[in-house]
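A single protein chain has been removed from this complex, and every other one stays in its place.
Let's look at chain A:
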Amino acid sequence: MTKFSKPSAGIDQKSQEATNPHSPVVDFGVDKPLHLDSGVSLSPFRIAYQSYGELNADKSNAILICHALTGDQHVANVHPVTGKNGWWETLVGPGKPIDTDRFFVLCSNVLGGCLGSTGPASINPETGKPWALDLSIITIADMVRAQAMLIDHFGIKQLFAVVGGSMGGMQVLEWASSHSDRVFAAVAIATGARHSSQNIAFHEVGRQAVMADPEWKEGRYLEEGTVPRKGLSVARMAAHITYLSETALHRKFGRNLQDRQNVTFGFDADFQIESYLRHQGMSFVDRFDPNSYLYMTRAMDYFDLAAEHQGRLADAFAGSRTRFCIVSFTSDWLFPTSESRTVAHALNAAGASVSFVEIETDRGHDAFLLDEPEMFSAINGFIRSAARARGLLQP
């Protein structure tokens, strides 16, 4: 497992990670351009990644983890900017459901991200300045194409599994749809085959908050030496509410006041929930690039797997031999169970092998990142069964 020296959190560290990351990188030169959905050919470009465990001799034990909107490749190691543990150490590690003693686990920073892969904070080789909004719009399918090129780089023909939640789950579905023969098993958690109107609406609020901040400077804040701190912070605050549930919020914070006995008849953070959200917003700015947030949210908005197949989602999986595991959470209102059920029904209609579990929890969308024993046992059972079928585990 990769360890980093104790990081000093802050904006400098963050820009450092965008251009010169701690993670290993693969540079794809002009001979290997990436053809984006926008019609633009991106070249050269870079993908930063983390890996855990060993690739076996026939390269059949690779699991690709796809990270979510504000996630990154630091799945199971200390984060170089925040100093916190990996975001999925509950699921990925030695002896865990995704067992790094058994599998070669790979996670790359998505294209358009800000932890080392080419994104708006990377330097545009033509101008020598950050790309900012000159970078083409990136789609979920583009992210997956870049991941496929990384897999090629490792000489892996077929991934044993692709696993991800939320935006990561969208990538999983895209992988299974457009690179079906390269995916033996797919685990899509708290996700959907499209972004709903309500979800687009929340993303638009976030983007407008970023762009309304005068420090955003039409996206050129890195050159201007400013940070649209308030804008990105408000975007994160609004988004964070959608990751939780009303029940969980009320249980955690209720109407409790923050370090005071009475309300102040002012606009300070009187309530604990206000203080909590402000903290979430500010700490997010320290680790995430504002323009990258615009690109990531746009990628999710544009995702609509059925639309790519004349509105028939089942056709997106026609003839698929991939084994699917779909997981949803009862209190997730961002990607409610109905979205997962739509995917499961489409997979049924396509004759694909599918497991679909709904986990009872009041912790909302973020439950996929938390300690949810029933989710772990479902994923563990699914992965073990798939590993037996793939000959990676003795029956």
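Just so it is clear, a contact is a pair of C-beta atoms (placed from the backbone, for glycine too) under 8 Å apart; a residue touches a chain by one contact, two chains touch by 3 or more; residues count from 1.
The definition used in the following text is that contacts and distances are computed from a predicted model.
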Subject >> Listed names "histidine kinase", "Molybdopterin synthase catalytic subunit", "Methionine biosynthesis protein MetW" or "ABC transporter permease", matching UniProt entry of the absent chain >> reply: "Methionine biosynthesis protein MetW"
Subject >> Omitted-chain contact residue, chosen from A:P24, A:P44, A:G83 or A:G381 >> reply: A:G381
**OP:** Using the definition of touch stated at the top, determine which of A:M296, A:C325 or A:A367 touches the missing chain.
**Re:** A:C325
Subject >> Missing-partner contacts on chain A, residue numbers >> reply: 323, 325-326, 341, 344-345, 348-351, 353-360, 374, 377-378, 380-382, 384-386, 388
